[in-house]
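Quick one: the structure is below, and I'll ask about it shortly.
Yeah, one chain of the complex is gone here, protein chain that is, but the others are all in their spots.
Chains here go by letter, A, B and C, matching the order in which they are written, and residues are numbered from 1 within each.
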Amino acid sequence: MSPNRPSLTTERLEALSDGVIAIAATLLVLEIGRVELRDDESLFHAIIDLWPSLTAYLVSFTVIALIWVAHHSMFERISSVDRPLLFLNLALLLAIGFIPWPTSVLADYIDEGGTDAAVATALYSLTMTLIGIVFVGMWAHLVRHPERTDGVTEAQLRRSLRLAAVSPVVYGVTIGLAFVSPYLCLAVYAGLAVYFARGPSARAMLADQADDTTSG
Amino acid sequence: MSPNRPSLTTERLEALSDGVIAIAATLLVLEIGRVELRDDESLFHAIIDLWPSLTAYLVSFTVIALIWVAHHSMFERISSVDRPLLFLNLALLLAIGFIPWPTSVLADYIDEGGTDAAVATALYSLTMTLIGIVFVGMWAHLVRHPERTDGVTEAQLRRSLRLAAVSPVVYGVTIGLAFVSPYLCLAVYAGLAVYFARGPSARAMLADQADDTTSG
Amino acid sequence: MSPNRPSLTTERLEALSDGVIAIAATLLVLEIGRVELRDDESLFHAIIDLWPSLTAYLVSFTVIALIWVAHHSMFERISSVDRPLLFLNLALLLAIGFIPWPTSVLADYIDEGGTDAAVATALYSLTMTLIGIVFVGMWAHLVRHPERTDGVTEAQLRRSLRLAAVSPVVYGVTIGLAFVSPYLCLAVYAGLAVYFARGPSARAMLADQADDTTSG
Partner (left out) sequence: MSPNRPSLTTERLEALSDGVIAIAATLLVLEIGRVELRDDESLFHAIIDLWPSLTAYLVSFTVIALIWVAHHSMFERISSVDRPLLFLNLALLLAIGFIPWPTSVLADYIDEGGTDAAVATALYSLTMTLIGIVFVGMWAHLVRHPERTDGVTEAQLRRSLRLAAVSPVVYGVTIGLAFVSPYLCLAVYAGLAVYFARGPSARAMLADQADDTTSG
């Protein structure tokens, strides 16, 4: 098999991953649920009161989109999949497919205040921490097995590993922070999203950056 | 990379978009819900009474299908994706994945009359306006960066931009129109659907039109 | 564009169709719903009592699988898509994406007897009739535009049209038959499934039949 194009398994695993990612993101909308009015409540106020569900949709859809960017960026460098990569990737999909549930718990309880709001936020942070750890595991495996990648130096792989480690560390901190202020956690999630949107995994897959490099 | 074929990122982003679009369209059916009979109501009358849900399914499925046509037509001309295009496209998917929710709100409240019917219709119009604005943003970016397209003149890109602007303008007007007559908004949605089905973005992707041009 | 391979639009339209078909089939399982026991009812009896839902899942999944076979078989012969084909295909997807709803109505009411069981069955038959009519419309369009197909004689297209017409005619008859006996309709659905599973659209896409022809 040519080292310059991904193997069939790599393509199929990426297609399966894209499928699960697209479905998990699109299922998020079901979490918002039907709007039911209480007594003389107006629909307008009922929709405003749903802000936690609407925010949770926004946050989780954005997170899943950034996971897609990170995953796609990683697989652009992988030329063949071995058993640890296969099962780490399946574990990643298991965790991504799970996101709609902590999202609905977060939406239902962040507005309740007290320990329940903290637990809901901590559950969300825990899910994201686990996803981050699996990503770190995949990059660590690639650092030890650079022959599974294609045209990537070990220094670049180590750099990707360090950058990937930011996610579980920050999300891990928000597990504790949830018990201080759930809303502060939401702000950290937003900050992390901006960091990754501006970051190197998005850059790696984009034509403008590649052009910059070529012409630089 | 050859300028004549889309880059890997372009293909993958289009595949992800197709996935989210197909799932959002197919999830619409869940909005109709189980049929539950009240007292001595017959199933026939219960189904007839569901006309707002059935109409909402019809309208939203058609809108999503036309979004697919417009998206596909745009990506046929894009040769490489840069960061603004990537994130505009992800924002587009976030809004498309959201469509089933305003659809269910519209179905539940358009028949109620009064302010609630107006708010439900305005929410639907607002969602579609936002989607239209993202499309305009993408075309505007392509006008400024024609090097991201392939075999398209700047005049053609400007024409696509002008045509894309019709959608958020008309949908934007229906946000206000919702407070006059929700049913009139439904008629405008239908008219807009016919306009886009007959319009140039559908034409651009079709063999018959290309043939006409070639033989013309 | 080479007449020997499908155009980009054809491939993309087939991919979108496959997505909607796969999702509609897999959403069917949601119709069965959670099992809730009444009083001292055992889980075993509750599952047995769910036979209409289980049968409806079986019937609709089989029907959707056969629609996939028919659709795939048709598109193997289409070399380019024009506007009528595009919009007939989108109408087909709208109707396929709708299938989970008449399936759940059939499951909920076929066991009720009387007019409600008849109406539920007639609704299911009507949905399938409409799908069949769209298929007939697509074949009729191809008969009039054989230049959209690839290596297919007009005689073969006419034969496909005649065979496709069986489906809406038989399903159409079951709309009336539903008011005589819903269970008899189930038997007709099963017979029609066997007919199509053994029929030429399945044959057209299969290697063994092609081999038979070659060696015959």
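As a working rule, a contact is a pair of C-beta atoms (placed from the backbone, for glycine too) under 8 Å apart; a residue touches a chain by one contact, two chains touch by 3 or more.
The model shown is predicted, which means the values in this text are computed figures rather than measured ones.
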Requested in this report: Identify the visible chains that the left-out chain touches across the whole complex.
Outcome: A, C
Report task. Give the residue, chosen from A:Ala120, A:Val134 or A:Ile175, that touches the chain omitted from the document. Result -> A:Ala120
Query raised in the report: So which of A:Leu93, A:Val134 or A:Leu157 would be touching the chain we can't see?
Result: A:Leu93
Report task. Provide the residue numbers of chain C that touch the chain removed from this figure. Result -> 14-15, 18-19, 21-23, 25-30, 32, 34-35, 37, 42-44, 47, 57-58, 61-62, 65, 68-69, 72, 76, 197, 202-203, 205-209
Query - Absent-chain interface as seen on chain A, which is shown - result: 7-9, 12, 15-16, 19-20, 23-24, 27, 30, 80-83, 86-87, 90, 93-94, 97-101, 104-105, 108-109, 115-116, 119-120, 123, 148
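Assume only the chains that are shown with their structure count from here on.
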Report summary line: Top of the farthest list for chain A, CA-centroid basis, is C
Query - Degree value of the rotation bringing chain A onto chain B, based on Cα positions, nearest 5 - result: 90
Requested in this report: Take the average of all CA coordinates in chain A, do the same for chain B, and state the distance between these two points in whole angstrom.
Outcome: 26
**Report entry** Numbers and ranges of chain A residues touching at least 2 other chains
**Finding:** none
